[in-house]
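Please see the structure below; I have some questions.
Note that this complex is displayed minus one protein chain, with the remaining chains in position.
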Amino acid sequence: MIPLESSVAQLAHAELLTPRMDQSLWFFRDVLGLEESARDGRSIYLRAYEDFYHHTLQLTEAGSAGLGHIAWRAASEVALQTLTGRLETTGLGQGWSPGTLGHGPAYRFASPDGHPMEVLWEVGYYQASPEKRSLLRNRPQKRPLRGVPVRRLDHVNVLARSVSGVREFMQEILGFRLREQKVGEGGTEVGAWLSVSPMVHEIAVMRDATGAAGRFHHLAYWYGYPQHLIDAADVCADYEITIEAGPGKHGTTQAMFLYVFEPGGTRVELFGDTGYLIFDPDWKTVVWDVANESDLEKSSIWCGGRLPETFYTYGTPSRQEVGPVRT
Amino acid sequence: MIPLESSVAQLAHAELLTPRMDQSLWFFRDVLGLEESARDGRSIYLRAYEDFYHHTLQLTEAGSAGLGHIAWRAASEVALQTLTGRLETTGLGQGWSPGTLGHGPAYRFASPDGHPMEVLWEVGYYQASPEKRSLLRNRPQKRPLRGVPVRRLDHVNVLARSVSGVREFMQEILGFRLREQKVGEGGTEVGAWLSVSPMVHEIAVMRDATGAAGRFHHLAYWYGYPQHLIDAADVCADYEITIEAGPGKHGTTQAMFLYVFEPGGTRVELFGDTGYLIFDPDWKTVVWDVANESDLEKSSIWCGGRLPETFYTYGTPSRQEVGPVRT
Amino acid sequence: MIPLESSVAQLAHAELLTPRMDQSLWFFRDVLGLEESARDGRSIYLRAYEDFYHHTLQLTEAGSAGLGHIAWRAASEVALQTLTGRLETTGLGQGWSPGTLGHGPAYRFASPDGHPMEVLWEVGYYQASPEKRSLLRNRPQKRPLRGVPVRRLDHVNVLARSVSGVREFMQEILGFRLREQKVGEGGTEVGAWLSVSPMVHEIAVMRDATGAAGRFHHLAYWYGYPQHLIDAADVCADYEITIEAGPGKHGTTQAMFLYVFEPGGTRVELFGDTGYLIFDPDWKTVVWDVANESDLEKSSIWCGGRLPETFYTYGTPSRQEVGPVRT
Partner (left out) sequence: MIPLESSVAQLAHAELLTPRMDQSLWFFRDVLGLEESARDGRSIYLRAYEDFYHHTLQLTEAGSAGLGHIAWRAASEVALQTLTGRLETTGLGQGWSPGTLGHGPAYRFASPDGHPMEVLWEVGYYQASPEKRSLLRNRPQKRPLRGVPVRRLDHVNVLARSVSGVREFMQEILGFRLREQKVGEGGTEVGAWLSVSPMVHEIAVMRDATGAAGRFHHLAYWYGYPQHLIDAADVCADYEITIEAGPGKHGTTQAMFLYVFEPGGTRVELFGDTGYLIFDPDWKTVVWDVANESDLEKSSIWCGGRLPETFYTYGTPSRQEVGPVRT
């Protein structure tokens, strides 16, 4: 197990591609209450009101929905060097990209399944204008008076042709710990939840039921309170944003979830509590045997509805439609 | 419209039949936190901690699940006489039953679809023992330290071969107001929500998809807070009480709901907020045109999962099984 | 007791005077999410998103904070005639004012303590523009994406030199029922909670500790969910709106409350649940003996902080300052 001192420390941001920039922006800004930090070319940079850095979401205009990249922050400047050294040995490294809006140089690479990622150390901190400054000194800015505002970026979830391949890479190269796992018929690994913090996951890897490689499942922002999931669901119903599932509670991770499709076509999870946290330094991976019917059902949904078929087949990029999109 | 002064004032209690008394009692007492008031023959009398009367639930041992009766309280002693007078003209009256545990004489009758009901005036008030007395003077007793305690009885829901028949009877004989209505193909009435208070319903009538007459759909107890629905769902999942649907929010009545089957086989709704209240004395019935797809979907589920087929076909008495029952 | 058929049916709206129109409007619209219906002269008309009528709040520019008037809706057109007949016998009637924005002719009068009131029958219903129309047929418009939006008007609270005088007037002339009461040393009535619906109050009357007559204590809008009180408190703290007390729970009425001062100087209550509801047609008034220390404490605060001195002395109009006002 890689020491935490030389591993990834956190999820820094994600870049999502959208073919409907205006509507995606409306969703993230007016419904989820994100704040715009900057614009640059075809990208708009956003953050939640408790995100401390320049941005946690880069929205980029493109022909179709998809993942631009996932950015991880290293545990230290030294850790970044160690990480890039390890990445270079994998053949998956793509070299350095120069510093850009909101952060310093980033080392680009792909997961074994092809998900574009980067790791970086230097970050730009958000500085509130006097008007937005909060008297709450540990809050980067006042709570927005827009939509049902999410508090911070939480995690990403990717689909993979080989769950084990991506999972081992995240553990052995980037230093993640395997917290929970779904194992199916014949011991096939069909899902993995990994983290470098006491949260159960900063990244989940799930088997792509379509057999495609390198697709993105969802990005999750955090509310912390179940009532806000209910509020978000009410608002999404009223403004005709497609709800895929929830509010409900997964068995895996014990997360209270709501899954919606942002108007550009990417699935977004709204996360309504903190699930449970893992402080045990000697944690034994929780294994769900999904060949067993109870585990199959309870791991997906502990209570609150069910997960529709699209949950296992829809990822971005995709040729599937995800239901009515507000125009 | 019958003046409120000579109509029913409220739902007083309901009697449910159960073939598994011990388990039903465990569910209502240990999971929902009801308090036992008395035992008599094959019946156990229970109430929620904010119910003011002797009991709101009479559990009676029987060969199979079913509705014993629904009891309404008249607006006054005079109103009771007026109501029984009107009932006698319908041919549905069955005469007086003498006072029993918790209330005075009750006039027995059936709805046009055959649901057993009674109306009464005199009630016995619950008196807490010194140990259970609350310093909160408007709370009949201390909040129980058992389960996820419901606060009070809320409403009943019955299935009917003819929704219109039962609905008109409730309006014209008992004085209810029609608050919401579902109308299907060719103007057929498939659901009606009626009340004598600002709540949207003390009784709902829904078409029985199986064509059976006089069946019972559910009894609802009230929490008031959505978090308690989440808590109840968590506890029901843990103790293997079958959850049929929810937590979710109906369009009709705007109720936050959780539907479970108590171990005896009766569907019980746990009600997580107050929905909306109607204070307009000139209220126009909200009509959902369920031949229209949007109304069909939104009236059933505004957000949060979906209603399974059993919701439309399962009532008590029944020959259907309702999933795993805890033994 | 006056039959409900010839009494007041509900609180229709209130008019508040403000010396800081822009800031008051910002508070009600951007923080509480009210919607503007119309402007007329020095008044702006607003409603919450679940209010069915044209407006529930009329904000009027004036030299200082105060109550413009409280408007009650009669139970029917006939009830309005009965009510005005009774009002004329009291000597407190002031005659008819013609129909205005949002409602028909209103009969003006004052409470025995001098609070300006009116009673009316004809109301204008709000009609949402296509863009704001909700698919939820019992919701007058989409839920706003602004602030922490309140759902509907709930109640008013007035200060009085003589609680008994105002209380008896509300009962004997307007048809209210006395739900709860605080009685102090020597049997002096120091507070009364009255309603015509199962809610514990549409109006409360509390003794003015300063001995002034005819002052206004607060207007209450309803959330229904405790989390929204917490959200509102967080937002008020962030935007430097003065919080007087709460979130907390009163013993009287069992209400979850948050009291803030809108920037014009009027106290506004945000109401976080429904308290308890009274369905018993034979309700015995809950009497709190506030000469008794337990009742004194528990009736004010059941849990959650305490009520500061201003709660008993500050009313509008006032010469007192209510703490920092956002500029």
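Each chain gets a letter, A, B and C, in the order it is written, and its residues are counted from 1.
Everything that follows uses one rule, which is that contacts are C-beta pairs under 8 Å (C-beta built on N, C-alpha and C of every residue); 3 or more make two chains touch, one makes a residue touch a chain.
Computed from a predicted structure; not experimentally measured.
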Contact residue for the chain not shown (choose from C:116, C:248 or C:315): C:248
Residue of C:230, C:255 or C:268 in touch with the missing chain, whole complex considered: C:230
Full-complex contact with the absent chain, from B:23, B:100, B:134 or B:171: B:134
Residue numbers in chain A that touch the chain omitted from display: 3-5, 9-11, 50, 52, 73-76, 135-139, 151-152, 180, 197-200, 224-227, 251-254, 273-274, 276-277, 279-282, 286-288, 294-295, 298-299, 302
Positions on chain B where the hidden chain makes contact: 30-31, 134-136, 139, 142-143, 145-147, 225, 227-228, 234-235, 237-240
Chain C residues that touch the omitted chain in the full complex: 226-227, 230, 233-234, 236-237, 243, 245-249, 256, 298, 302-306
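By our rule, only the chains that are shown with their structure count from here on.
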Euclidean distance of C-alpha centroids - chain A vs chain C, Å: 45
Intercentroid distance (Cα basis), chain C paired with chain B, Å: 32
Sequence positions of chain C contacting 2 or more other chains: 135-136, 139, 225, 227
